[in-house]
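Only a single protein chain was left out; the remaining protein chains are all shown in position.
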Amino acid sequence: MAFDFTISPHVEEQRRRIADFVANEVVPVEQQVFREGFTDELRLELQSRAKAAGVFAPQAPASLGGGGFRFDEAAVLLEEAGYSLLGPVALNCAAPDEGNIHLLHMTGTPEQQARYLEPLVSGEVRSCFAMTEPPPGAGSDPSALRTTAHRVDGGWVLNGEKWLITGAQGAAFSIVMARNEGDDVPEGATMFLTPTDNPGFVLGEHLNTIDGTFLGGHLRISLRDCFVPDADVLGEPGSGFAAAQVRLAPARLTHCMRWLGAARRAHDIAVERSVERELFGSRLSDLGMAQSLIAENEIDLAAARAILWQTSWVLAEGSRTSEESSRAKVFVSEAACRVVDRAVQLAGGMGTSEELVLGRIYRDIRSFRIYDGATEVHKMSIAKRAARRAAARIAAREKRA
Amino acid sequence: MAFDFTISPHVEEQRRRIADFVANEVVPVEQQVFREGFTDELRLELQSRAKAAGVFAPQAPASLGGGGFRFDEAAVLLEEAGYSLLGPVALNCAAPDEGNIHLLHMTGTPEQQARYLEPLVSGEVRSCFAMTEPPPGAGSDPSALRTTAHRVDGGWVLNGEKWLITGAQGAAFSIVMARNEGDDVPEGATMFLTPTDNPGFVLGEHLNTIDGTFLGGHLRISLRDCFVPDADVLGEPGSGFAAAQVRLAPARLTHCMRWLGAARRAHDIAVERSVERELFGSRLSDLGMAQSLIAENEIDLAAARAILWQTSWVLAEGSRTSEESSRAKVFVSEAACRVVDRAVQLAGGMGTSEELVLGRIYRDIRSFRIYDGATEVHKMSIAKRAARRAAARIAAREKRA
Amino acid sequence: MAFDFTISPHVEEQRRRIADFVANEVVPVEQQVFREGFTDELRLELQSRAKAAGVFAPQAPASLGGGGFRFDEAAVLLEEAGYSLLGPVALNCAAPDEGNIHLLHMTGTPEQQARYLEPLVSGEVRSCFAMTEPPPGAGSDPSALRTTAHRVDGGWVLNGEKWLITGAQGAAFSIVMARNEGDDVPEGATMFLTPTDNPGFVLGEHLNTIDGTFLGGHLRISLRDCFVPDADVLGEPGSGFAAAQVRLAPARLTHCMRWLGAARRAHDIAVERSVERELFGSRLSDLGMAQSLIAENEIDLAAARAILWQTSWVLAEGSRTSEESSRAKVFVSEAACRVVDRAVQLAGGMGTSEELVLGRIYRDIRSFRIYDGATEVHKMSIAKRAARRAAARIAAREKRA
Partner (left out) sequence: MAFDFTISPHVEEQRRRIADFVANEVVPVEQQVFREGFTDELRLELQSRAKAAGVFAPQAPASLGGGGFRFDEAAVLLEEAGYSLLGPVALNCAAPDEGNIHLLHMTGTPEQQARYLEPLVSGEVRSCFAMTEPPPGAGSDPSALRTTAHRVDGGWVLNGEKWLITGAQGAAFSIVMARNEGDDVPEGATMFLTPTDNPGFVLGEHLNTIDGTFLGGHLRISLRDCFVPDADVLGEPGSGFAAAQVRLAPARLTHCMRWLGAARRAHDIAVERSVERELFGSRLSDLGMAQSLIAENEIDLAAARAILWQTSWVLAEGSRTSEESSRAKVFVSEAACRVVDRAVQLAGGMGTSEELVLGRIYRDIRSFRIYDGATEVHKMSIAKRAARRAAARIAAREKRA
């Protein structure tokens, strides 16, 4: 019970193993993916090698074949996985599967775990998480959820539109969030499991987004009288918003972990290039303008890692961390985007190209400041808590006086 | 001879004409281009409509069929053209052709103008400008130019590698910058004109860059014993660096004009969306967090326009403007990128998508902070001039004392 | 009727005259003022020399002995006056007198002008402007005004508390803003003129603020049954908020002009020092980290001047400029504070000291981002207008469709 910032030896060992795996097995296939797109065939190949290398699914329960690492240990390991944009998929710790694994592990019935969780942890299948809706539905404001769930005999019928559903193309099943409707059902929202071959689960078009590497894209999905049997209700009917929190707090931190790795990669590439590049008779890395970009990146990475480790530890210890994770998510997402932007700038013309990987990281990371709570939404929530604390201090002083 | 910030009525009239043309003829084809790519067929169709609408080539000499507008008037008009990413091509005022038109007009012989300039102004052909080289050649530091030009009988032979040559695919000719080599030639660099079907002008692969809309891509080019006859030397041998300045100072300002339009477009889209979007029970545009993004954009756009108009006027008046154009380029490029980034953030999930155009603007604008002088290179040059002025002030004081 | 960014020769001549006056007569007394405080004795001495040098009151009406320059010309001249923190007082173009001169000139009766305006323009007396109130009264939100004005026989009686009233100590008279109360009076607020020796006008304590050079400090004032005769009502009863706008729009721009000069001074000092200072074997000004600070200052100063000149011209032409002046105020105040902060940083240990003037400029300029509309208040108003325009565009499109 005192400060200790030591990475445990077994975590450090696993970190090196992941670093080696990413360097030797994942980085070499990046250019092919950037040119031709990511495929499930390549995913399965990479995951098979990851299993062989003993680095598969570090965050997943050991009982299911995962690494069984604590959440604060995962902060070290998932950063390493994120060092390649393909690393998290290779290690089966990418969004949205990683968050779905956590959620199913925490809330699924034994039958649901056998049917959905086990093949997901093993990489046999992929999944998606259908919560976000096109306006005026639920994006940053979950209470605006418009997809409905009506009670019918033996189950529920879902209707509504989803949007920006990452990984939907090729997913075997989806978790779907819907609002309970009708007299005989609990108020609130419910989460449902459904195979994607359910005839009421209709894949729409791919959204043409800034990023380019997400396996399975970002799709529209229509729920058209989509029947879900009672056995596939995840948790209790009406518990949907609470379950979303179970998923979201850790999920936004694992995003931070992975993107911190990607930002470090961008920085490393740019600094290496600045060491090799001559400009105006100096090494680029010796010019003060370049040094400023390099140093600001080093500082941002260090501060981001410090707040992320601390927050992950708090969560691993079992505390509620809404506020801490909001702060960490804003800081890490903004810092990581700054780092990548500076890396592009430092690398110059080459920095704008995907040959150097930088251009692709630049594209792929942008949405991180928006999803899982946009910066501005977290800031509103952080400010409200700070104002409540200030009001309490004032009240306490007035009481004493 | 006193301040006047009035847009002349004939310029304002043309501005409206361009705005209408972009809205009615260009914007409707954007989604098709984002999905399928830009083609010369579409370019010719758009340019033909632009001619019919009387908005073609506002900056080109009237004697050649252009609009003949002054450079400070072009600041108003090219912003309007840039309101669509396709607008500058539709109006034949896009890079690199627009800069090549200017350069050929200023420095070409009558024969060169007949052969190269006239079909370029009319849109019959496209061109490219081959200066940038892969490391360790000339990027931000022009003095590192490694492509060589050797004198031979009746002309010159060029050898070297070029890189990131925008618009090269499909261009009819290129201007090529090379360093004079040999005893009998003037020191320095020379600009050469060459048709792209010259057997020594070899197109290499497309670089996979962050942006996605540039017609003709960004290519590697190899010059392999590329023969250029004397008649195709642009300006005097050895005058290449001076000629580059003739091209670059206005070219970096026309980039500012066009990208200011694109940034305004991004802002307009995002504000319109924020007006239509409900969040937490308010219009998004009424939430202070959103208002902050909106207002910062309005301020950045206004300040960018002010410094750009002023600098364009100085250049139109015929003064040297290296320092002013460096300041304007840094300010406008940084401000425009901030505006687009805030617009993406304001539009949320939708902002990351190309359906809303924002995602594409976000990708395409990034390199603007790097090409035609990276921010850091301009800052070095600006600081040196400021230090020279300070040293002169000190010397003057010491002389007086 | 076309762009012209030329400073008229007679303005340029006056600008040089002011620059010489500030350098030769004002700068030499700065250290004394920093050590001992500003006094009216020194003010009168400086103003007498300014009259002799032909540089007094450039913005005041020529009919009253001022320079009679247009508002956009004043933008050039007041920047020069602001080059010393004492310059605006020496030239009688400092706040709050400069704004009061404008307001009295626009709205005062002949009698009021003879009694209050004439001695104010000549520098015989100083004045103050009592609008701001301590919470919960009127600060950023004028509608919260709590000082009351009741109609009595032959005049009005004022009661309330004012706060942060700049220049109150030693002022001969004050303009006071109060809310009309009672059945028989027009709704709204009214402006009143009152000598400060009115027994109901009670000076309170000096507020101990960040700045240190304002003549007359920043005081609390109590209005205690303060009687003002009808002849000293400024404008019509009930016209107070409208009159405040008459004062505020130009006043916030003249603040921008003066502080732009102070920011340029800070920058000049720091760059000169960086030219003279050796560090790590180089001139400080040759180190890239320093060049970055220098160049960012140059760019901020140029952009601030561009938007300020443009806005001042619009106002000089007689247009309403609430939105333009809000944008200019935010940009110039934020940019000027950035410039001064970078100058302090560039000058290092010396930069934190008042010997180099930088420390004092750093202290004095801070409040500029708060008074005459805090940055955030202007941003709210700018965003609302942008949202209204966006809503109008949407409505127009829907009407067409």
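Order as written gives the chain letters A, B and C; numbering starts at 1 within each chain.
Following the convention adopted for this analysis, contacts are C-beta pairs under 8 Å (C-beta built on N, C-alpha and C of every residue); 3 or more make two chains touch, one makes a residue touch a chain.
Model, not experiment: these values are computed from the prediction.
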item	value
Contact with the hidden chain (one of A:190, A:213, A:292 or A:367)	A:292
Contact partner of the left-out chain, one of C:66, C:160, C:235 or C:359	C:359
Residue among B:290, B:314, B:365 or B:390 that touches the chain left out of view	B:290
Those residues of chain A which, in the complete complex, touch the missing chain	1-9, 11, 72-73, 268, 271-272, 274-276, 283, 285-286, 288, 290-292, 294-299, 302-304, 306-307, 309-310, 313-314, 324, 327-328, 330-331, 376, 378-380, 382-384, 386-387, 389-391, 393-394
Absent-chain interface as seen on chain B, which is shown	287-292
For chain C, residues in touch with the removed chain	34-35, 132, 135-136, 139-141, 143-144, 163-164, 207-211, 276-280, 287, 289-290, 293, 344-345, 348-355, 359, 362-363, 366-367, 369-371, 374-376, 379-380
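Here, only the chains that are shown with their structure count from here on.
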item	value
Same or different residue numbers at the chain A/chain C copy interface, by half rule	same
Euclidean distance of C-alpha centroids - chain A vs chain B, Å	38
Between chain C and chain B, distance of the C-alpha-averaged centres to the nearest whole Å	40
Sequence positions of chain A contacting 2 or more other chains	287, 289-290
